[in-house]
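Encoded as structure tokens, here's the structure I'll be asking about.
And now, chain A:
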Amino acid sequence: MYSLEGITKSIQDWLFLKFDPTLALAIECVIVILLAISLFAILGLVLVLMERKVAAHIQIRLGPNRVGPGGMFQTVADTLKLIMKEGLTPDKADKFLFNLAPFVVMMVGMLLLAPIAFAKNFQIWDINIGVLYISSVSSLSVIGILMAGWASNNKYSLLGAMRSGAQIVSYELSAGFAVLTIVVFTGSLQISEIVASQQTGWWLFKGHIPAVISFVLYIIAVTAETNRAPFDLAEAESELTAGFHTEYSGMRFALFFLAEYINIFIVCAIGATLFLGGWMPLHIGQWESFNHLMDYIPSSIWFMGKTFLLIFLIMWFRWTFPRLRVDQLLNLEWKYLLPISLFNLLLATVIAIFGWHF
Partner candidate 1 sequence: MYNQTEILKDTSELGTEGELVINMGPQHPATHGVLHLVVTLNGETIKKIEPHLGYIHRSIEKMCESLTYRQFIYVTSRMDYLSSHINNLGCALLIEKGIQIEVPDRAKVIRVILSELTRIASHELWLGAMAMDLGAFTPFFYAFREREMITEIMEDTCGARLTMNYIVPGGLMYDLHPDFQKKVKAFVKQFKAKVTEYEDLVTNNIIFQSRTKGVGILSAEDAISFGCTGPVARASGVSCDIRKIYPYEVYDKVSFNEILDTAGDSFARYMVRVKEMNESIHIIEQLIDNIPDGDFVGKTKNVLKLPKGEFYTRVETARGEFGVFIVSEGGTTPHRIKFRSPGFSNLSALNHMAVGSKIGDLMATMGTLDLVIPDIDR
Partner candidate 2 sequence: MMTQDEIKEYIFSIAPTVSFDETGEWLNIIVDATQLKLLMTALRTGKMQMDYLFCLTCVDVKTHLTMVYHLSATTHRQSMVIKANVSREQHSIETLCDIWRTADFLEREVFEMFGVTFLNHPDLRRLILEDDFKGFPLLKDFEDPINMIKL
């Protein structure tokens, strides 16, 4: 059967046959970098269009429909416009940090791509501490945002950055505990093993109530971590004009914009991997023929389908809820989500020790 695994394997074999191992590895790195960058570009185009179409559907309107069939090239046109625009740097801004910030945010997104399993045996780097790597790298993005807010020399930016700092640091905890629940069930930090452990069923179904609770906690926490509504206090359009990226324009703004969507994709991909079985097809108990049919759908489609389902969920939130206030946001985390996740982790540990999960 056709699979991505076969393609990568044949390319690797061919490279090692033709060149010496060091050079082959270098060429592989270049290919991976090119692929990652093109994935970013495509994701940016697709997700922005998807967001606008989802928003339009929820808001009883049509959304972009002029550029290309069904408005498909709207984002391309927008990107062209952003490239043409002048990238202003405010007077008396800290120029070095101001220019660095969007790249920091972007780089965090790129680094996070590494351990994600896009399909069966199709992974950039199957590091044995994959989950730990993800949690630690994703917390770096706050540095880029703080940098942007601080360096802009704008009071709105500063307020937005401070809000964002408080928010991301707090919600990191809940997201971490939610991820830890699955680690407890699996007994491994490696992404490939976590996916493999869901061969018989996804953790959302196998893990009883703790898994469901941690899935909900995870979705709430990552919505906050990616600064999406109802937790978009760092941008808070109506309060702080545009929050930490008030002063950014042109391509540098586009990088922030793109980074937001890349981050959504990554957190949803991780959510799909941990809770919804990654690239594993949907199998239901003893229904042999059904399971067999499901196996025919390529693993990459399974992975992307689950990821985009979660992305849709997060977009749905954005266009339905009003924004929380900053003290309510922190109350929600420290008074409700954190105690619940601690208790939930305990429950999950008990279940895992006694082997009560399926």
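Inclusion criterion for the candidates: all candidates are chains of the complex that A comes from, given by their letters.
Just so it is clear, a contact is a pair of C-beta atoms (placed from the backbone, for glycine too) under 8 Å apart; a residue touches a chain by one contact, two chains touch by 3 or more; residues count from 1.
These numbers come from a predicted model, not from an experiment.
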Only one of these touches chain A in the complex, so go through 1 or 2 and give me its number. 1
Chain A residues within the candidate 1 interface of the complex: 55, 58-61, 92, 94, 96, 150, 153, 155-156, 159, 163, 229-230, 232-233, 236-241, 319-328
